[in-house]
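Note that one protein chain is taken out, while the other chains of the complex remain in position.
Up next, chain A:
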Amino acid sequence: MTRLIPTEHELHAYVDERLEPARRAEVEAWLAANPEEAARIEAWRGDARRLRAALAGFGEQPSDPALDLAPLRRRLRQRRQWRLAQAAVLLLAVGLGGLGGWQAREATLFAGMLPMADAVEAHRLFADASTLDIQASDPARLQAWLGRHFNRVGQLPDLSGYGLQPVGARLLSNEAGPAALLVFQDRQGLRISLFLRSPGEHFERMPSGQRTDGQLQARYWSHGDYNFALVSAVDDARGEQVRRALGVSL
């Protein structure tokens, strides 16, 4: 019969309706026979009920737009894209990195790889996204940021003559070190990106040139310690001039 006497824990579980139906019935019967205990349990139950009643509606407030479902979902999507993009960059980095000891194989692999494919990819992924690390419409700020991450880089030219203002930048990386995408935009919202990276051993002797990739035009060159690429829309007539301006000052 001792099983019939509920423990303190069981009494709480009874109040919270967490007992198995069979046990619940037993406890109920026991309480019916022990009015003092029953009163104690009923008082707990009453406290819980009053608490629930007193707190109903508590904490209500005009909805906070930042916490609305639609923008949250949008941000979730952005975050997913951003993760995918990171994964892509990582894959690219791993792909470019190759494996030690596979020199010959690597050579053929890299021979078949398009120059500055990562620049074009980075432009596709990030130039229009709101996932830039810094937003900088002030050229001096962008220059300072660039200098922090790339200590042997030259001066960013003023591109306002071409109608281009800085938008921001995003730090990336490959196996040889940091890489970055600097984004500029004209009054119509058309964006042009400058990509730079440490060459690593594979790209040390990357020749200058340009190529078209879908709707994008990549103009690339190497200077000092870095490989550069300017990525713009194919039909953007400023491409060549901007490329030259950049080549001179960077």
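The rule we apply is simple: a contact is a pair of C-beta atoms (placed from the backbone, for glycine too) under 8 Å apart; a residue touches a chain by one contact, two chains touch by 3 or more; residues count from 1.
Definition applied: contacts and distances are computed from a predicted model.
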item	value
Record-based protein name (UniProt) of the chain missing from this complex, from "Acyl-CoA dehydrogenase", "Sigma-70 family RNA polymerase sigma factor", "Branched-chain amino acid transport system ATP-binding protein" or "Hydantoinase/oxoprolinase family protein"	"Sigma-70 family RNA polymerase sigma factor"
Among A:Leu51, A:Leu114 or A:Val248, residue touching the chain not depicted	A:Leu51
Footprint left on chain A by the chain that the document does not show	8-9, 12-13, 16, 18, 43-44, 47-48, 50-55, 58-61, 63-64, 66-69, 72-73, 75-76, 79-80
